[in-house]
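Apart from one protein chain that is not included, each protein chain of the complex appears where it belongs.
Labels run A, B, C, D and E following the written order; every chain starts at residue 1.
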Amino acid sequence: MKRYFEEYELNTVQVSMGRTITETDIVLHAGQTGDFYPHHMDAEWSKTQVFGERVAYGTLVLIVSVGQLAREMNEVAFSYGYDKVRFIAPVFIGDTITSRAEIVGKREHPKRGNEYGMIDEQVSVTNQKGEVVLAFIHVYMVSRKQ
Amino acid sequence: MKRYFEEYELNTVQVSMGRTITETDIVLHAGQTGDFYPHHMDAEWSKTQVFGERVAYGTLVLIVSVGQLAREMNEVAFSYGYDKVRFIAPVFIGDTITSRAEIVGKREHPKRGNEYGMIDEQVSVTNQKGEVVLAFIHVYMVSRKQ
Amino acid sequence: MKRYFEEYELNTVQVSMGRTITETDIVLHAGQTGDFYPHHMDAEWSKTQVFGERVAYGTLVLIVSVGQLAREMNEVAFSYGYDKVRFIAPVFIGDTITSRAEIVGKREHPKRGNEYGMIDEQVSVTNQKGEVVLAFIHVYMVSRKQ
Amino acid sequence: MKRYFEEYELNTVQVSMGRTITETDIVLHAGQTGDFYPHHMDAEWSKTQVFGERVAYGTLVLIVSVGQLAREMNEVAFSYGYDKVRFIAPVFIGDTITSRAEIVGKREHPKRGNEYGMIDEQVSVTNQKGEVVLAFIHVYMVSRKQ
Amino acid sequence: MKRYFEEYELNTVQVSMGRTITETDIVLHAGQTGDFYPHHMDAEWSKTQVFGERVAYGTLVLIVSVGQLAREMNEVAFSYGYDKVRFIAPVFIGDTITSRAEIVGKREHPKRGNEYGMIDEQVSVTNQKGEVVLAFIHVYMVSRKQ
Partner (left out) sequence: MKRYFEEYELNTVQVSMGRTITETDIVLHAGQTGDFYPHHMDAEWSKTQVFGERVAYGTLVLIVSVGQLAREMNEVAFSYGYDKVRFIAPVFIGDTITSRAEIVGKREHPKRGNEYGMIDEQVSVTNQKGEVVLAFIHVYMVSRKQ
């Protein structure tokens, strides 16, 4: 699919399928990142902490959310970065998260405005109770129609 | 370890060990995120694109960087979020990345300033040629000494 | 999405994105199946065999193909089974496979014809040279419109 | 081991060890196949469906069964394909499956009958309650004694 | 870090963070080793055995312990081997293990005493009840200051 900058419309919303965050995801995430902090890997220590149980890595929730929304590929869009990534509430083993993305900004590319535009997509991730656990802005650089 | 807000000093620098991004990391990242876009998973298609080969996921580089820097745990610091995450240059299979973190900001917590302060850590990730491939600000919320 | 039996049309074709079969996929497949036969796991022994190198598991190629085609979920279709699964040519590490599915049959469900119909989807998997490496029929049971 | 076509006997039975299908297997299978359908990955959605919980991928049960039976390698046998793969009953997280294989057919190779014969092995997979959850015919091509 | 043989002191103790051994770890360990014995992989069979449930692989507990203690790298120390590895008590899914290492020996290298010395580190691994589940001696070869 090719969807050019001009074809993006403000307030367009995409909602992902749900995905349950499992103990397996946490163990695999430790393995990929090398972060074995006890908040995620030590059930006994976690009992003594404020949440009372292991919590998912913020980075895990972030990348699952990005992946949930990566459905149909746009060949002319590139991931430019993220802004205002905020870990709002903990995600526990067994929680199911869903991501909602809304186009909230269309901007000029600061230097290459003839070729590209910038798209700001506000993503919010909610758990099965409807609580927002993570929010961030995914910034894309998208080709203009020539 | 407990390191309170007052004990953080501006311009303190931490440099990680290096880590080579392998084809395995990419395959595992696809598996964890569910993003099987051909930029990362299709070597043939990638040959026809601008970089000429598969590139690592931006999210992979981000989480490996966060993990590289997660060495000694500070029990009174919490990951609050990230700002200005920017994918500056591609990371290819076989590239080795190193992360450098510098404390660049100490701020009041907007609402709970008596209990917590905010720490901004500027992270830059470089490859084996010394090129910066990713930059971001890791924001921590850290307890004040009472 | 809900797509009922009556809405399937013969000769409808779906083509997947490509995916490169990596050494990682083979190692992970050994780990999931418990099959550590040297055809897949012993590079030295494989040099002495007819193909001269390690080959991908037939089951790996099959499940990657099924996964490649599992894009938009049809809530009223169920995987009933496979027929005539044939391993036609070897897949080597580094080969890139693409799956093509065509609806080739619409049949009555043998016992519950009022509720369901049967869909036969002929899948052929090709490598980057265009050679067919695997063929099979994916049989679905799909709800009828009531 | 070398076991030639002439040495296969009808009705020979092999029974595998048992293996418990875990949540981990499902998460790893999603990662290998790229199929993140909610039947397997979303515990909340699954509660609203007919089975009331997540079910294992049919392809997971199939490949675990094939792997369970891959014990002693026959150097002169090749996996030719599968016939009549049928997903008969759901496998849930925590179910333990066992595979039983019986030689049910010895046939001429359609074109290369001087060199090879065909072996049909009927496999049935049962859970811990003795219910058959999967059945299929594994077809081998086996060298003849020269 | 470079810590030479002369700088090691007897009775120095290091204690690791804790880590919970999960079902995921067991499944991944099966996958890496190829050992699918029912003591670890078959929950039903395990119910009929002396421990009444699946137990972690001894090799899993060993390598997690070695990993737990691999914190700051000493560039002039090399892992020479292990002595008296003893599996003292079973580790079950959900148990949390902690490793304690104590320098108990400093010896001459048998042949290259001018260059290297030998360090014996006694490791004991305990579960959340304080029971020792594994003990072993990790032997290092460490450069002397020249």
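For this structure, a couple of remarks:
By definition in this document, a contact is a pair of C-beta atoms (placed from the backbone, for glycine too) under 8 Å apart; a residue touches a chain by one contact, two chains touch by 3 or more.
From a predicted model like this one, the values you see are computed outputs, not experimental measurements.
Interface note for the absent chain: among B:Arg3, B:Arg19 or B:Lys106, the touching residue is B:Arg19.
Taking the whole complex into account, chain A touches the unshown chain at residues 28, 30-32, 34, 36.
Residues touching the missing chain, restricted to chain C, are 23-24, 27-28, 31, 36-38, 41-45, 54 (touch as defined at the top). Listed here are the chain E residues that touch the chain not shown: 19, 25, 28-29, 31-35, 37-38, 58-60, 62-64, 66-68, 70, 73, 79-87, 136.
Methods note: only the chains that are shown with their structure count from here on.
Listed by label, the chains touching chain A and chain C alike are B, D, E. Rounded to whole angstrom, the centroid-to-centroid distance between chain A and chain E, based on C-alpha atoms, equals 37 Å. Residue positions of chain E touching 2 or more other chains: 17, 23-24, 28, 36.
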